[in-house]
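Structure first, commentary second.
In this view, the complex is presented without one of its protein chains, the others remaining in place.
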Amino acid sequence: MKIKIVPFGIAKEIMQGSNITLDLDVSASIADLKKILKEEYPDFERLNSLKFAINENYEADHFQMQEGDEVVIIPPVSGG
Amino acid sequence: MKIKIVPFGIAKEIMQGSNITLDLDVSASIADLKKILKEEYPDFERLNSLKFAINENYEADHFQMQEGDEVVIIPPVSGG
Amino acid sequence: MIDIQISENPLVPQTCQDAVADPSAGGAVIFLGTVRNQTKGKKVIKLEFESYVPMAVKEMHKIAETIVTKWGALHVSMHHRIGLLEVGEIPVIIAVATAHRQAAFEACQYAINTLKETVPIWKKEIFEDGAVWVSAHP
Partner (left out) sequence: MIDIQISENPLVPQTCQDAVADPSAGGAVIFLGTVRNQTKGKKVIKLEFESYVPMAVKEMHKIAETIVTKWGALHVSMHHRIGLLEVGEIPVIIAVATAHRQAAFEACQYAINTLKETVPIWKKEIFEDGAVWVSAHP
């Protein structure tokens, strides 16, 4: 299934600014995605945290994505 | 010795608005003054607190006044 | 910088904010008191504030100095209004700027709590049917 990946902040730099589309196994989880991203972009390992949001909500490791989902990569936030 | 008494807030109402001058024994203390005032104006007994300031500083019961002192009566404060 | 004022004119929050602005501050906490339209369910028409001004300024300075010493504040601005105030008007503004925000919250709260305990300012609540000196009686 196709999953669009949208990185922000330092995640965008780690991925060289690109939104990418990944082709994942049906019912792949956030944990699976995290593993794939860390293999492709080892700099993600060095971050203080790495979170993911779908439909503007944080989703945990066990969350299973669906075809067409847009997953936003949320590196450590630092507003304020 | 002559001591000028300056009341504020509700103390001014209790004393009917008047600054007064009392003639006290030499070396009279704040405690002595408090006793005299409560005898003269029993409504002082009903207040939550009754403090006194000389030269813009709070002074405790044992403080001994001097001729010419101006004593400010500070009923419970409620700024803010 | 310590900025203390007691005034019969309306207070201006921007003035206190400007007084504490500093490029080495990470944040400022500002407390704005406002005249409430009721107290214990009873409708308030106006408030009247009276002060023994020179001593009040001195006590407010003591509070500000404690904030600088204890919380390392860069700037403290404390303005208090006296006279007759309408509902919604501002009797007090306290602004504290510190390098890190936690200290500013603690210091600003200390300032307003201590002001209400030690500064010779008295508030009279004026109702439709009378007036009461706040906190005077048990």
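Going by the order they are written in, the chains are A, B and C; count residues from 1 in each one.
Simple rule for what comes next: a residue touches a chain if its C-beta (ideal position, glycine included) is under 8 Å from a C-beta of that chain, and two chains touch if they have at least 3 such contacts.
These numbers come from a predicted model, not from an experiment.
Chemist: Specify the shown partners of the omitted chain in the complete complex.
Modeler: It touches the following shown chains in the full complex: A, C.
Chemist: So that we can see where the missing chain sits, which residues of chain C does it touch?
Modeler: 13-14, 17, 21-38, 87-88, 97, 99, 101-102, 104-105, 108-109, 112
Chemist: For chain A, which residues touch the unseen chain?
Modeler: Interface with the chain not displayed, on the chain A side: 8-10, 13, 46-48, 53, 56-58, 72, 74-80.
Quick note on the criterion: only the chains that are shown with their structure count from here on.
Chemist: Using the touch rule from the top, point out the two chains with the most contacting C-beta pairs.
Modeler: The chain pair with the largest number of C-beta contacts is B-C.
Chemist: Centre to centre, by mean C-alpha position, how many angstrom separate chain A and chain B?
Modeler: Between these chains, centre-to-centre, one finds 72 Å.
Chemist: Which integer distance in Å separates the CA centroid of chain B from that of chain C?
Modeler: Measuring from centre to centre gives 26 Å for this pair.
Chemist: What are the residue numbers in chain C that touch two or more other chains?
Modeler: Residues: none.
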